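After this line comes chain A, so read on.
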Amino acid sequence: MILNSSLNSIAYSSTLPPDWPGGFWWHWLLFTVIIIVFALTLVMGFIWIERRGMGRMQARLGPNQAGPFGLLQPVADALKILLKEDIIPAKADRIVHWLAPVVAFAPALMIFAVVPFGDGAMLADLDIGILYVVAIASISAIGIFMAGWGSSNKYSMLGAMRGIASVVSYEIPVVLAIAGVVLVAGSMSLNQIVLAQDIPFILLQPLGFLLFFIGGCAEINRSPFDLMEADSELTAGFHTEYSGMKFAMFYLMEYAEAVAISAIIATLFLGGWRGPLLPPWLWFVLKVIFVFFIMVWTRTTLPRVRIDQLMALAWKFLFPLALINLIVTAIQILVWPDALPWILVPINLAIMALLILLWSKLFKLGWGRVEV
Partner candidate 1 sequence: MEVAREHIYSDADLDRVEGNQIEALKAHSQQPFPDPDEWLDEKLERNILLITVDAALNWARRSSLWPAICFPACCAFELIAANASRFDLSRFGMEILRASPRQADLMITAGTLTWKMAPQVRRIYDQMAEPKWVIAMGACAISGGIFTSSYSVVPGYNRIIPIDVYVPGCPPRPEALIYGIRMLHSKIARRSLGTEAK
Partner candidate 2 sequence: MTVALSGKEIATKIEERFPGSVVKSSPDSLVVKSEFLLDVATFLKTTPDLDFDYLTAITAIDYYDRFEVVYQLTSIKHNHSLMVKTHCYGRDNLSLPSVVGLWRGADFQEREIYDLMGISFDGHPNMKRIVLWEGFEGHPLRKDYGT
């Protein structure tokens, strides 16, 4: 956080009214706290949504005893887990083991610094906001690998290696998908991107949305790409040896990342805080919840892919499609810079349908082959 303060200080003057009381640092601290509290509340809410939603999808009720509708369930979880014993395995690399949850958890919160909750309502309106998001989001992977290495456990190590492999591969299609959006919006600032969305970019960039959604899910290891903590294979994956507070950090990280990716998707493709009638922040939260709900949905339904299939999906399916998407977008911007967006919508949808059909004919996952 402190690292970014110099960046923030530049952006700060443009986003906050100058007549606020107190000095610059006070504002910075206040807004940071607000954002963190907001993000953590959202994370708690998401844990509740996932457990309740998953419960309903699995024909049962889900937690409903702790508080009204089980709303206090995440609070109980957090309280309990924070006060549990903290175990460091005898053969663990103590410093790495200790540091890993912090390194993994902090970036997930840092992403929120540039996410707009309303017009200009963000901690730092960076000109390179989306670049910042991409850069920060991949830091979590280091924390995960540290966890895997530091635990001195084979399951953890396998999980961590899978995690790194997936992050490295999926970064590319994700960035290419973002590039399409940046081309259309003409800016890297998330606020500008939202402002440019007179119609949500999901319509203009349907393929980009799909690629980003799949890639994003893979990058934060949501099912069906949850290979690094694959329950049925690696017990608990990279956090097998973690307990108490440190495990709580990983547990929260999982959801904080999901919230972050949902927020980025909502900002880039669903029009962010824009919407009629309701206040902007509510629109934003609703969109985030909608995206997250789709993630929960896929998690409860789909089986998990294998590690080589995961790689194959990234390199053989998402990567070429992302490149084509970028080229097509670039051509469209060059040739019809002032074209009515409503004309491009059916064209892009048609291109997406065509490409996906083509690729699904050309390329099949697995079926007995080991891809890598």
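For anyone wondering why these and not others, all candidates are chains of the complex that A comes from, given by their letters.
Here is the rule we use: a contact is a pair of C-beta atoms (placed from the backbone, for glycine too) under 8 Å apart; a residue touches a chain by one contact, two chains touch by 3 or more; residues count from 1.
All values derive from a computational prediction rather than experimental measurement.
Q: Which numbered chain among 1 or 2 touches chain A in this complex, counting any copy?
A: Of the listed options 1 or 2, chain A touches just 1.
Q: Which residues of chain A touch candidate 1 once you look at their complex with the stated criterion?
A: 51, 55, 58-66, 70, 72-73, 75-81, 83-87, 231, 235-236, 239-244, 247
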